[in-house]
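With one protein chain held back, the other chains of the complex are shown just where they sit.
Right after this comes chain A.
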Amino acid sequence: MNKPIRNLSVFCMVLFLLLLANATFLQYWQADTLSSLSAHPDNRRIRDLQFSRERGAILVDGKAIAQSVKSKDRYDYQREYPQGREYAQITGYFSRDYGEGGIEATQDAILSGSDSRLFVRRVIDLVGNAETRGGNVSLTINAKAQDAAYNGLRKLGNNVQGAVVAIEPSTGKILAMVSNPGYDPNVLASHDFAAAGKAKEKLQQAKLQPMLNRAIGLRLPPGSTFKVVTTSAALKAGRTPSSKVPGGRSLDLPLTTKNLQNENGESCGGDKITLTRALEVSCNVAYGWLGLKLGQDKLRDEAEDYGFNKRWFTDLDDDTNRQATSVFPSDLDKPQTALSAIGQFDVAATPLQMATVVAGVANHGTVMKPYLVDEVQSPDLEPLDKTEPQTLTKDAISPADAAELTDMMVDVVDKGTGTTAQIPGMKVAGKTGTAQSAPNRPPYAWFVSFAPADDPKVAVAVLVQDAGVDRDEISGSGLAAPIAKAVMEAVAGQ
């Protein structure tokens, strides 16, 4: 019986070798994949580890808006957001069971310390037997502008739906970004996971979508604020601020029985008015006519120069929010072109897009790409990487045309529809907008502006989607402009 026993021994040896090889495969070859959160987000061991680690801070003007503080429970650190609601849409949240959002998500590698730029740091920590620490992320946000934007929106009511974006025209730095209603990320970061889970569920089901970052994710008809783009196209096509355009009561739209009316049904101050006057009073008839004259291609080209129909902002891409592409539609017939020229029909823009448009005008026609992460730093605040400003479009309009458009927009604030944005001792350029998305719901109030007009330091877009006020009280000038004014004062008044 010994021969079978010897064969059997070989067989058993093969079985054990298989076990050894398989264990090696699992614990050596596969280990990295299995332990990577991106491949296996449900790996609680890794999540727990990251959750417990000292994570870097998110800084605004050197002050932390997200930080890890020592914790006494079974995790070593607790993530804390000192001004949770005000910055929620930017910082995002850091939870154990629901992943991350906002900057917490997009800058996770730096914040958690796994980024390659922190490699040397990690080796030093390893040798010194110190815990891995995350690097810091410093944002472009200007705390005063953010405060002004946040307080301005909240003044309209805690449940007002709206957003504010402020940009530094010369660089594209985002100086303020607020979306309301918001949420408190501290609740999601809580170590009371049951409570965090309930809170997350409630936030996701809430009717007002508090987790939606309206500044980048909500796309609505920009209404009259889009006339800034139409004016750009007109100036580019050779018209001047003093060119005459029709300003009557209504414009006969080709192919339809409908006429295009002005907002109040009145004329814009004569059958023939200047382009400056048309912008000042936001004359729909004039701009509808301009749209027909320019044609859809010129309008679309101009809109795309300002960033429409493209996605270029990824600093906040996470599971729930990402930049919605602002749209200038294609294949328009004539009436649709006329409506599009005044920011209606299927034209849709995010507040970030409209801020980018006016920032481009403010920056002498060159559109800078907006960005939010200014600098990444080592745990000891040494700079690792600073974001270089990037041009989105060089000369969306020429500097000369930009100067003319600026003057026209200054007139809007000085004596037109945007007087509520006036700042004593400072020239402000702006444009109001009141847009309709559906006949049966209240219109949206927009305001876009920049200041000082002669040396622009800040460009702002304000959207008030629904403030819960009566229909006839809704206007860009009444609701949105005062917020823009406060933000501009906060930046340019410094």
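In this text, a contact is a pair of C-beta atoms (placed from the backbone, for glycine too) under 8 Å apart; a residue touches a chain by one contact, two chains touch by 3 or more; residues count from 1.
Following the convention adopted for this analysis, contacts and distances are computed from a predicted model.
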Hidden chain of the complex, named as in its UniProt record, picked from "Sarcosine oxidase subunit beta", "RsbT co-antagonist protein RsbR", "ABC transporter permease subunit" or "peptidoglycan glycosyltransferase": "peptidoglycan glycosyltransferase"
Omitted-chain contact residue, chosen from A:T24, A:S242, A:N309 or A:S330: A:T24
Chain A residues that touch the omitted chain in the full complex: 1-6, 8-9, 12-13, 15-16, 18-20, 22-24, 26-28, 30-35, 40, 42-46, 48
